[in-house]
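A single protein chain has been removed from this complex, and every other one stays in its place.
Presenting chain A:
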Amino acid sequence: MATLPAYKTSASGVKSSLFRSEEMTLIQLYIPTEIAKPTVSELGELGAVEFRDLNSETAAFHRTFVNEIKRLDEMERKLRFLTANIDKHEIPVQPSMDSYLSRRARSPQEIDEMDDVLSQHEYRVVQLNESYESLQRRLLELTEMRFVLRETSAFLQKATQHQDDIRHSIDNPDAPLLDLEQPRSAGPSLDLEGGSQPQNSLAGLNIGFVTGVIPRSRIATFERVLWRLLRGNLYMNHVEIDEPIVDPAMDEPVNKNVFVIFAHGTHILSKIRKISESMGATLYRVDEDNERRQETMIDVMTRLDELQTVLESTDTTRRTELINVAEHLSDWTVTVKKEKALFHSMNMFNYDSNRKCLIAEGWCPTLALPDVQSALRDATEQAGSNITSIMHQLKTSKQPPTFHRTNKFTSGFQSIINAYGIARYREVNPGLFTVISFPFLFAVMFGDFGHGILVSLAAGWLCWRERQIEKGGIDANVRTFFDGRYIMLLMGIFSIYTGFIYNDIFSLTMHIFPSGWKWPEEGRGGTQTLSAEQVGVYPIGIDPHWHGTENMLLFINSYKMKMSIIFGVIQMTFGIVLSFFNHRYFKKAVNIYCEFIPQIIFMMSIFGYLSLLIVYKWLVDWSATDENGEALYNSPPGLLNTLIFMFLSPGSIDPSLQLYPGQGLVQVVLVLVALICIPWMLLLKPFYLKREHQRTQQLGYANMTTTTTRISTDSLNSDHGGGAVVTTESESEEMHQDHDFEFGEVMMHQVIHTIEFCLGCISNTASYLRLWALSLAHAQLSDVLWTMIMKNCISMSDGMRPLAMFAGFSMWFTLTVCILLFMEGLSAFLHTLRLHWVEFDNKFYEATGKLFEPFSFERVLKEEEQ
C-alpha cells in the first residue's frame, strides 16, 4: 500500500508510527512548462504527492492534455491488440527491465516514434491476419470440396445406375418418390430396361441434386426440416467426414458431414439450396459427369498443396513479427501507462500562460517534503534546464488525507482496519493494537497446540518463500492467504500458546508439570465414581487430570466464560482510554469531561466491578475453616445473580449470598455512580456547547468566517495580464459548520450517543462470550474427530491395526485440516474481526477520513495488473 521509503527519523524530530496517521502538508508547485513532464514523472516515481484537482469544474474533455490522452488511449488499444495476438500464439513476452530507460520520462519525439512503430506493427499484423484468414477460408473450402467430391462420387455412380428404377417409381403415382428398399430389391428384375436406355443421365429425368457440407450436430434437424417442408419429395444421403475440420470463423475443430440430396424439379432444388444455406450448410457444385469430377479432384488436390505452403509461410512471417513485438511489448505497455497517468495528473494542474508554468497543488507527507524537493531538483538537472520548479507550503483548514506508513508486516493488519473505515486525519489508529490483539483473541477461540503449529508452519512457509511466491505470480484464491500471511503467522503462534494454556494438543493433553490433583487409591477399577483430591495447583495451564473427566465441561465452561468477560472488559476499557488520547490530541477538553470520564466510570462501576468479583471469587478459598473447624465463608454465591440483584435490590444482600462484608454499601455506591453517569453523559455536553455558543455570539464573533488569501492562478483569468492573479479562496464552508449551532441537533446526537454507549456496554460485554463459545466448539469438534476416528483405529485388533491406522490417520488429518483449520479458523477469524470492528473500534474510532492516494507509477502499474 505504502510505497514510500522508510525514514529513520525526520529532521524535525517527528516520528512516523502507526499510532497516528502521518502529518500532511498542502504544497503548491510552480513547474516551468518545458520541464513539466520530467518533473511530474519524477514525482510519480517517488509516489509521495496526491495532487488536488484544481480544475474540478472543467469537464474531462475540456482539459489541457485531452489530445495527448486520446492518442495514448489509441496506442493502448494497439498494444492490447498486439498483446491479444501474442497471447493467442503463446509467444513468451520479455519482462520489462526496470532500468534507467524505463524510469525516465519520454520526450514527445520518442512517443511519436513509438506511436509510428506501434502503428506499423499493428498494420502488419492486421494484414497478415487478414490474409491468413482468407487463405484459411480458401483452404477450408477446398478441403470440404475434396471431401464432397470423394463421398458423392459413390452416390452419384449408384444413382446413375439406378435411374431407371427411379423413373419407374415416378411413373407409378402410388409409389413414393424414392424408396430405400425397393430400388435395391427391384433392381435386378428391371435391369433389362436399364440396358435399353442409351442416355445414362439424371438430367433426362429432370432430377437434380444438391451437394454440400453441414456440421454434424445439425444433420438431424436439417433432415427433418427438409422432409417436412418438401413433404418427403427428396432423397437424402449423408456421410460423416472422418477428421474434424477447423473453421477459421469459429477457430475450433468442427465435425462435419457431407450430404447429397436428390430431388425432382428446379423449384424444389432451389428451395433445398435456400434451406441448406439457412441451416448453416455450405454448398458445393459437383459435376455429375464422372470424368469431370476426376479432373476437378486433381485440380483441388494441387491447389490444396499450394495453399498449404503459402499458409505456412504466412504463419511464419506473422510469428516473426509477433516475436519482434514481444521483445518490446512490456516496455511499451509500461511507458504508455506511465504517460497516460502523467497526463491525467497534469490535467489537474492550472496553467499560467503568462509565466509559462503549471501550478500544481497536492498533499504530501511532511516527512517526505525533502524527497519532493530533491526530486524537483533532479528533474531540473536531468532536463538540463536552468529554470527550477518552486515548491512552497500552504496553510489550510482543509482535512488532509490519512496516510499510514505500513510495511509488509503491518499492511495486513492495517487493511483489516481500513476495511472498516479510514481513520480521521491524525486519529488514534486501532491498526497498531490490532497487530497483537487480533491474533490473540483469535487464538483464545482457536487454542490448540497442534493446530497452532500447523497454521504457523503454513504461514511461516508463505513468509519464508514470499519473494519466490510473489515473483512466480499468485492466483486469486491463494492471494488472500498470501496477503494475510503475517496475520496467520501470529495467529498460529498465539494459538500455540493458548493451546498450551488450555492443555490441548489435537484434543489430547500434555502432562508436563506435576498435577495438582491426586486420584484416591481405593475403589479403582470398579464402577464407582471417584473424585480427585487437590494436592497443589498446576503451574501453567489447565491441569491434565481434568481431561476425560465427567465434569470437565463444567469446569472449563466456567473458566472460559469468566476469562472471556475479563478480556472483553479489558479490551473495551482500553478502547475508552484511547478515546481520551483522541480528545486530548484534538484539544476537545469538553469531550474528556463530558464523555470520557463518565464513560470510564460507568464501565468500571458495572463491568470492572464484575471482573474484580470474578478474580476475588477465584482467590478466596471458600472451603477454608478457622481453628474450631467452622467454615469461614458461606457457600460461594453465583456472580451472575450478584450482578442482577445489585440492580434489582440495591443495598440489601442475603447473608447466605454475601461475597465479602460491606458488599451492600459498595454496591449501592457503584449503582448510584453508574446512574449519575448517564445524565452526565447526556446533558452536560449539549448545555456546555450551548453556553459557549451564546458567549461567542454575545462577543460578536459568530458570523466571522475565516478567509485565507493565497496566490493562485486561473487560466481563465490570465487574459488580464500581470501574471498571477491573487484570488481569495474562501474556506468558510468548513468553518461555517462549527458555528452553525443547533441545540436540538446536538441534543439528539448526544442522546443517541449515550444510549448507544450504555446499552453497548452491556451487549458488548455479552458479545465477548463468543470467545468462550467458539473455543468450546473448537475443543469439542477436535475431541469428536479424535475419538471417532483415531481412537477407534488404535483400539483395533493387532492384525487390522496397521491398515486401519494408515487409513484412519489420513482421514483424521484431512478432516482436521479441512474442518478444524479452515472452517473453524475462518469462523474464529470472522468473530475476531467483529470483536475488533464493533466492540473495540466503536469506543474511540470515528473512521471518517479519506485515504491518501499519492500519484505513483508503481500504484498505476499495479492497479492495471489486478
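By definition in this document, a contact is a pair of C-beta atoms (placed from the backbone, for glycine too) under 8 Å apart; a residue touches a chain by one contact, two chains touch by 3 or more; residues count from 1.
Convention: contacts and distances are computed from a predicted model.
Undergrad: Which of "RING-type domain-containing protein", "H(+)-transporting V0 sector ATPase subunit e", "G patch domain-containing protein TGH" or "Centromere protein L" is the UniProt protein name of the chain not shown?
TA: "H(+)-transporting V0 sector ATPase subunit e"
Undergrad: Tell me which residue among A:Val117, A:Met552 or A:Leu657 touches the hidden chain in the full complex.
TA: In the complete complex, the chain left out is touched by residue A:Met552.
Undergrad: Identify the residue among A:Met301, A:Leu457, A:Leu530 or A:Ala589 that touches the chain left out of the display.
TA: Candidates A:Met301, A:Leu457, A:Leu530 or A:Ala589; residue touching the omitted chain: A:Leu530.
Undergrad: With the missing chain put back, one of A:Val620, A:Met796, A:Leu815 or A:Leu833 would touch it. Which one?
TA: Of the listed residues, the one touching the omitted chain is A:Val620.
Undergrad: One chain is left out of this view; which of A:Ile501, A:Val668 or A:Leu851 touches it in the full complex?
TA: Among A:Ile501, A:Val668 or A:Leu851, only A:Ile501 touches the chain that is not shown.
Undergrad: Of the residues in chain A, which ones touch the absent chain?
TA: On the side of chain A, residues 6-9, 15-19, 405, 407, 410, 432-433, 435-437, 440, 444, 494, 497-498, 501, 516-517, 519, 524-525, 527-534, 536-543, 545-546, 548-552, 554-555, 558-559, 562-563, 566-567, 570, 615, 618-623, 636 touch the unshown chain.
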